[in-house]
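Contents: one structure, followed by commentary.
Only one protein chain is missing; all other protein chains are in place.
The block that comes next holds chain A.
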Amino acid sequence: MSRLPQDLEARLTAAAPAGVEFSAETDQYGVTVAWLGLASAADLSPVAALLKDMGARLSMITCAQPSVPEEEEDEDEENEDGEAKAEAEPKETPKTFGGTPLDGTSYEIDYHFDIAGDALTIIAYVPQGGSIPSLTPLFRNADWHEREMMELYAVKVTDHPDPRRLFLDASVDGAVLERLIPFSTLVNAASTKGLWERLTAAGKKGAA
């Protein structure tokens, strides 16, 4: 049923020497959605080049910071209670199958491709402070996705031909999805306060 090439998994595995995790599922309409996790983000470029040869269309790029898997939560609570010192060795940080720590600060970058109507998502993991090669030289339409990713997260995209801000102004600090921005700051309530102070001062001056 699937329109993905029969040997897709074998060819992708061959293009990613560090290892892959492949899964695919076909729904009742006969549409296949496949996922390919990469053990190493360095394998992204050869895999993308292979997909380009196969006539795939890049549909979307999603960047996210996966939360820490469930088991770790208890430990976090203990830390907050100040019992961390009583604990012996801290538990090991869970890792992806490729060894990227899942500590809530690593990035998961999903490249969603379309192959003749079927969907294939390539998943790359990048640790905090790490970088990922740009796909824009291969897929022209990766441009905006990568520029947006760079302003929403602190992830570095190497060799991007035009790494300017996309939506956010250059005066705004980057990585906006990685920090809490109070609502009052977001809607620029500071200017309202400033306006109030100016008006109050002007009122006093007028009365004097």
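The working rule: contacts are C-beta pairs under 8 Å (C-beta built on N, C-alpha and C of every residue); 3 or more make two chains touch, one makes a residue touch a chain; residues count from 1.
As a convention for this text, contacts and distances are computed from a predicted model.
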item	value
Options "Glutathione import ATP-binding protein GsiA", "NADH-quinone oxidoreductase subunit C", "Carbon monoxide-induced hydrogenase" or "Glutamate synthase (NADPH) GltB3 subunit": UniProt name of the undisplayed chain	"Carbon monoxide-induced hydrogenase"
Options A:24, A:54 or A:119, residue touching the unrepresented chain	A:119
Chain not shown, touching residues in chain A	27, 29-31, 33, 57-60, 62, 64, 66-67, 70, 110, 112, 114, 116-119, 121, 139-141, 143-145, 152, 165-169, 176-177, 186
